[in-house]
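With one protein chain withheld, the remaining protein chains of the complex are depicted in position.
All chains are identified by letter, namely A, B and C, in their written order; residue positions are counted from 1 within each chain.
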Amino acid sequence: MPPEHEAPWRVSMLLRSEVRDGAGRVLGRIADLETRRDPQGRETVEAVVITAGRWGRLLGYERRERTGPWLLEQLARYVLRRRTGRVPWRDLPQASPDRHEGPPGPA
Amino acid sequence: MRGRGRMWIAATALVLLWTGFAYDLSRPPDGSDYHRTVLQITRTAHDAAATGALIGRQQLDGRVFGPFAVSAYRDATRAMGSARRRLTEQAPPDGTSMAQRDRIAPILGAAADHLGDAASARDDARLRAAVDDLEHDVRRLATLLRAWQ
Amino acid sequence: MLVAFQLLDRQILDRDGRPVGKVDDIELGRTEVGVPYVAALLVGQQALGDRIGGALGRWIAGVARRLAPAPGRGPMRIGFDLVAGVDSAVNLSVSRDQLPDPPLEAWLRDHVIDRIPGAGHAS
Partner (left out) sequence: MKRVLSIALGILTAIGGFVDIGDIVANSEAGARFGVAHAWVLAVGVVGICSYAEMSGRVSAVSGRAVFDLVRERLGPRVALANLAGSLLVTVLTLGAELGGVGLALQLASSVDYLLWVPVVAVVLWVALWRVKFSMLENVFGLTGLVLIVFVVAFLRLRPDTGALWHQATDPGPPAGEDWGTYWFFAVALFASALTPYEVFFFSSGAVEEQWTAKDLRTARFNVFLGFPLGGLLAFAIMLSSATVFGPRQMSVDTLAQVAMPTALALGKLGLAAAILGFFAATFGAAMETGLSTGYTVAQYFGWDWGKLRRPRDAARFHTVLIIGIVVGVALLMTTIDPIQLTEYTLVFSAVALPLTYLPILVVANDRDYLGDRVNGRLANSVGSVYLIVVVAAAVAAIPLMLITRMGGG
């Protein structure tokens, strides 16, 4: 579907797609994109935040810092299965917004 | 594929639950079901009669105004009517149930009449008589309730 | 900045603090070396419906598309250069009047609300 590829990317296409490592194992799903302002003043994607759980996003608990009462903290960790990680964008060489397959993983 | 599988499981569970409900609602009532129904009917009738008696007493004491009494009687009459309707709608499944129905039916009839008397009483004497009757009905219904509970 | 957490689904306010809509989706551009960057905020039920997906999402997007003044125009785009700052809301540097009218709001205002007496009075 060539027109699909011509269309600009949307963040929603990237979110929740799978990230695999070099051996093809699933590392997790994209929960967020980390950006940084480049010299031209654009917010460019620096890295993706991935979670291992099925829930991409849980009330903001995928962020690193500790928040919230103890009970919620435990709950969020349980649901997110504790495994959140950060993969730099440059390690995702063939990234493409495909919901089902996800970008082939980093080396 | 996983999504579709889950959908099938959910759909099957829903159908089973629904069938269970349908079965529970449509199966013929047995003795204990009927007992529960009669108990509910008795309770409704008791409350309606007691409400009527309570309003009547307050009317005699001049503690309520007309429109309030009218709508309170209307509520009570409606509840009494629904209790009587339920009793005729469901056939008693066995001998014990039949005996229960035969005990409660005449009291319901009398209470409904007395409620009507109280609601339409034009003077204090008639109202007082109707309220006395209603209070008698309430006591009889309460006795039945205690016996059947 | 965390795009999904800090930008997506936040309320957009114009220069005067009036609501414009939600950040229903975000359009990404590509730099010369192919790295995505935040190009524009997409606002409106078209973008939202596409994002929700499924039959319900298609329906939401379909209704919004039908209401849109010009067919096939896609959702309302607010260039990221118009964003003055992001706190608990996304604050724009322009006034709402300079942006296109949300189609549903315009339709309801013209066909329903304005026909009722007193629609122009603040309470």
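Keep this in mind: a residue touches a chain if its C-beta (ideal position, glycine included) is under 8 Å from a C-beta of that chain, and two chains touch if they have at least 3 such contacts.
Keep in mind it's a predicted model, so treat the numbers as computed, not measured.
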| item | value |
| --- | --- |
| Touch partners, limited to displayed chains, of the chain removed from view | A, B, C |
| Identified contact with the non-displayed chain, of B:Gly5, B:Gly66 or B:Gly95 | B:Gly66 |
| Residues of subunit B in contact with the chain not shown | 36, 39-40, 43, 46-47, 50-51, 54-55, 58, 61-68, 70-72, 74-75, 79, 142, 145, 149 |
| Absent chain, residues of subunit C that touch it | 9-12, 18-22, 24, 43, 45, 48, 51-52, 56, 88-89, 102, 104-105, 108-109, 112-114, 116, 118-123 |
| Missing-chain contacts mapped onto subunit A | 56-57, 59-61, 65, 67-72 |
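Keep in mind that, in the parts below, only the chains that are shown with their structure count from here on.
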| item | value |
| --- | --- |
| Highest-count interface - the chain pair sharing the most C-beta contacts | A-C |
| Whole-Å gap separating subunit A and subunit C, where each centre is the average of the chain's CA atoms | 24 |
| Length of the line joining the C-alpha centres of subunit B and subunit C, rounded to whole Å | 56 |
| Separation of subunit A from subunit B, taking each centre as the mean of its C-alpha atoms, in whole Å | 61 |
| Shared interface positions of subunit C, touching two or more other chains | none |
| For subunit B, residues contacting two or more additional chains | none |
| Sites on subunit A touched by subunit C in the complex | 8-12, 14-15, 31-36, 38, 42-45, 49, 57, 60, 62-63, 89 |
| Contacting residues of subunit C [partner subunit A, same complex] | 1-5, 8, 25-31, 35-39, 42, 47, 50-51, 80 |
